[in-house]
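All protein chains but one are shown in place.
On to chain A.
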Amino acid sequence: MSRTLSAPVTVAFDYTRSVGPVLGRFLTGLRDGQVVGARTSDGRVVVPPPEFDPVTHRATDDFVEVADTGTVTSWTWVPEPVAAQPFDRPFAFALVTLDGADVPLLHALDVSSPADVSTGMRVRVRWAAERVGAITDIACFEPDDGFETLAGARSSTTEAGEMVTGVITPVSLDYQYAASPEESAFYRGLAEGRILGQRCPVCHQVYVPPRSACPVDGVATTDEVELADRGTVTTFCIVNVPFLGQRITPPYVSAYVLLDGADIAFLHLILDVPAEEVRMGMRVEAVWKPREEWGTTIENISHFRPTGEPDADYDTYRNHL
């Protein structure tokens, strides 16, 4: 058995960015089927246009339209494409100097084997069928057979319109996310209906969920401790605001519960009691889901509910707020 528990996690976010006048000009050009570069103070035509001149640091404003044909100046084979690359089969990445430009642009090149690509080969842009004002409006480069393309980009159905002012870049990353060994023991304990913490060998504080090191002493937490499934509400909030992914209809109470025997409070829900009756010092106990529903998850505990005991003395939890 692996020392730790792990599970796949996907972290995804769509980055929305404004682009300003220079990149906006470039991306507008792509949407309209033309490649726009800029002339820098050293006389070179650079694609994509830099926002500021690398020498004078002045804002770029001398835009130049370049051809959608060009020459490969370097290339590499991509034998195992990763997610979201322009192709999900082997292809080449290439640096291509477009005719009329002085420096190359990076993009994908659609060839079926490394034998089909060489430095110096002639290539041309293959435009995406639907263009939105993004670098992916260039679907890829393809070998240029020397014939004029009939369906030139200009004759596409895209209407020249307003300037592109922003881009949305979706980012989605997949991880195999692992818990620490101490956290793994905690989750394995939950699968048996037990709540396990770790004790610091120096200051003897008990942490639950466990931490790999004591934040006071900076030493590994070495001793496993089983804790009661009841404790004291130290502080709480009443959730009134709906949000994406919410599972309980507001209002409901999210609270820190100091389990008996622990030195750090633990976040969970307080249900089976009107939200306005929850208070600091209230004694609560875990309500476990039916055993057949248990897994290695904190969700084995459905929520906490009042035990009916008298409230705890403030002094019993004042150091844990």
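The criterion applied here is as follows: contacts are C-beta pairs under 8 Å (C-beta built on N, C-alpha and C of every residue); 3 or more make two chains touch, one makes a residue touch a chain; residues count from 1.
Throughout what follows, contacts and distances are computed from a predicted model.
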item: Chain left out of the displayed complex - its UniProt protein name, from "Acetyl-CoA acetyltransferase", "Na+/H+ antiporter subunit A", "Phenylacetate-CoA oxygenase subunit PaaJ" or "2-oxoacid:acceptor oxidoreductase subunit alpha"; value: "Acetyl-CoA acetyltransferase"
item: Identified contact with the non-displayed chain, of A:36, A:66, A:123 or A:179; value: A:179
item: Candidates A:167, A:206, A:233 or A:278 - the one touching the absent chain; value: A:167
item: Touching residues (missing chain, whole complex) on chain A; value: 2-4, 9, 11, 15, 17, 19, 23, 26-27, 46-48, 50, 54, 73-79, 82-86, 93-95, 103-108, 114, 119, 134-136, 167, 169, 171, 173-181, 183, 211-220
